[in-house]
Structure formats: C-alpha cells, structure tokens
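Presented below is the structure to which this report refers.
Here the complex is missing one protein chain, while the rest keep their positions.
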Amino acid sequence: MPDNPAAVSVEARFALAEVPFEIAPLRQGLLLAHAGAYASFEGWVRDHNEGRPVRGLHYEAYAALAQAEGQRIVDEAAARFAIAGVHCVHRTGELAIGDLAVWVGVSAGHRDAAFAACRWVIDEVKARVPIWKHERYADGDAGWLHP
Amino acid sequence: MPDNPAAVSVEARFALAEVPFEIAPLRQGLLLAHAGAYASFEGWVRDHNEGRPVRGLHYEAYAALAQAEGQRIVDEAAARFAIAGVHCVHRTGELAIGDLAVWVGVSAGHRDAAFAACRWVIDEVKARVPIWKHERYADGDAGWLHP
Amino acid sequence: MATIRLLYFASLREAAGCDAETVDSAAPDLAALYAETAARHGLAWPRERLRVAADGAFARWSDPLRDGGEVAFIPPVSGG
Partner (left out) sequence: MATIRLLYFASLREAAGCDAETVDSAAPDLAALYAETAARHGLAWPRERLRVAADGAFARWSDPLRDGGEVAFIPPVSGG
C-alpha cells in the first residue's frame, strides 16, 4: 500500500540526455497550483575528485536499462512520498568542468516530502542506474569509476 | 569551532525582495568550480492552506530585523556545514497563486552538506525571521498566520 | 522616563491600530513596557507567545529601555 494515495496522478519522469539540457522548463512543469514546496538537486562536474585535479569526464550508460531503472525509481518515489511531481534527468556523453551531470526536481504540498523524495531519488539513481563515469585527470591519467 | 574550516570564504547571502525575482542568476552565482552538488528549495503560494481555498496573500516583514536575522542564519549555515555557498531570498508584499515566496540555494562539495544546509536554512528562516503571512480566502475571509 | 518608538506588525499592528507610535514610559524593562502597551491597546497576546526586539536586534524582556530607542513586539512569525 503506497504512502501516497494520490500517487497515480503524480508526474514521474526520468530521462537520459546526450547533450546539455535546460532545467527551467523542467522545473516549470513541476510548478503545480496545489504544490507549495519544491526541492531540487543538481550534480555538477567538479574540477577535482578525491584530491585529483579533473580535466573532464564522460558518462557511459546502458541506455535501455538506465531508462527503465530510472523510471522505476521515480515511480517508486511517487508511491513512497506525498509528492505532486518528480523528474530526473541524467547526462551521458562528454562533459566539461561546471557542466550539469544530473538534476532531480520534486514538487510537493509540504517541504518534508519534497526534500525526502529528492534525496531518495538521487541516492537511488547513484546506486542503481547503470551509468558509469570516466574521468580524465590533469596528469594525463584517466579511468572508470567503479565505487 | 565551526565544522567548516573554509567558512570564511563561503558566499552567504540573505535578501528580502519586494517584487518577483529571478532564480537563474542567483543559482549561477553559486555554481563554483569546486562545488559538485547544489540543493535548492522553493516555497510557492498554494491554492489552499489546511483545506481552505486561498486567493492570494501578502507577506509583511520587519525589514531591518528580517534582513539582519536572515543574514545571521546563512552565516550560521556557512559555519555549520561544509558548503561553498548559500543564498536565500524571501519575498514581501502582494503574491498571487503560484508565485515564488522563498528560495534557498546551497552549493557544496558533496550532496550531504548541500541537502542538510538547505533544509536547515529554510527551517530556521521559517522559525526566526520576522515575516508574517496574511492570507485571503476564497470565501472572503482573511487573516494573519501566527503559528 | 524614556522616549521609545514602538513598532507594530501583522495582527499586533491591526490590534494597535497603527504601525508605529512614540511613547514615554517609566517601565523598568521591556516586559513592563509590553504590559503597559498591551493594557493601553487591549492587546490579547500573552507576552510568553511574543519575542521582543530593541534597536533592530532581538532582545531580552529583562533588558532596560533605552531613551530614544526603537522597540518591536514580535508575534509568531509565518514566513517561508
């Protein structure tokens, strides 16, 4: 039994993006008249990782499974939390320092659910969605991250 | 002793806005090369509150004290959490359904601190900053909210 | 005797019928100043539910009045 009886009407979307995407129209799509709270998370490409200077990276995805598993995550979020909408987009391909890698937006009646669902979605995406990060370091080294 | 030794260099800003404001340039100001995580919260005017249809509202502030207390909150956040930047803007004056009432943005090296600081700031702002909400209901009634 | 600028906000402003006024008071502290003010305007808020600010910063009810100072009684806030 889901915690959120309105889950059937929750907008829940996950997408992969091969090129940079705009957050503004996605956020706009979550701006619903009955939702008073919106929480978002963005992951950006940093100039370092665990002390090593990073020049750039790319994300490789098993696209069909990543799409299916990502959609499963946002659908689960819609059932678990009292939210109005949830949307997550993850980049693939080549990214530069400062580029947006992943975005999660959640709208809800109240901030507790918005924060909790947003945090849950990014945690699950990082744990479950088959996407892999390949980093190139300033010293010329490069490699796959497999935590 | 603050948890965050880099707190002195954290961008921490609080502002009141008498008219609608754009989030995009404020978010951009938090997009720092060493920050990989960004969490934000937005409070919007809902079409109802505790079951009553709402037509609109206004926020009244004790502006001098609200500014000082809001700035104290973001400065405290900068000292408590390992963040790169924190910024909060709260509207005053007349707002319509769907208008943005408050925004908090936090950038950090990692998502734990970004989420925790963002949540802490909005909670503290709601508890401590001298701003009052006056709601007008669809039935013609109106009143101050003093929780 | 201290001359004080009193500020009122939200429902306190409506109850007082003005957003600010200048009063002379011999009250020994801000708590006594509120008691005087509440009696004069018929304010219904018990002091325990309010905070007090003096000269633009939160203050203690036991703080003395500062001649020429600005004082605000702060009802429960509802921003956010």
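Per-chain residue numbering starts at 1, and chain names A, B and C are given in the order in which the chains are listed.
Simple rule for what comes next: a contact is a pair of C-beta atoms (placed from the backbone, for glycine too) under 8 Å apart; a residue touches a chain by one contact, two chains touch by 3 or more.
All values reported here derive from a predicted model rather than from experimental measurement.
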{"item": "Omitted chain's touching partners, listed by label", "value": "A"}
{"item": "Selected from A:V10, A:L32 or A:A101 as touching the chain missing from the view", "value": "A:A101"}
{"item": "Touch residues of chain A, complete complex, unshown partner", "value": "43, 59-62, 64-66, 68-69, 90, 101-102, 122, 125-134, 143-147"}
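Heads up, the rule we're going with is that only the chains that are shown with their structure count from here on.
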{"item": "Cα-centroid distance, chain A relative to chain C, in whole angstrom", "value": "49"}
{"item": "Numbers and ranges of chain A residues touching at least 2 other chains", "value": "none"}
{"item": "Numbers and ranges of chain C residues touching at least 2 other chains", "value": "none"}
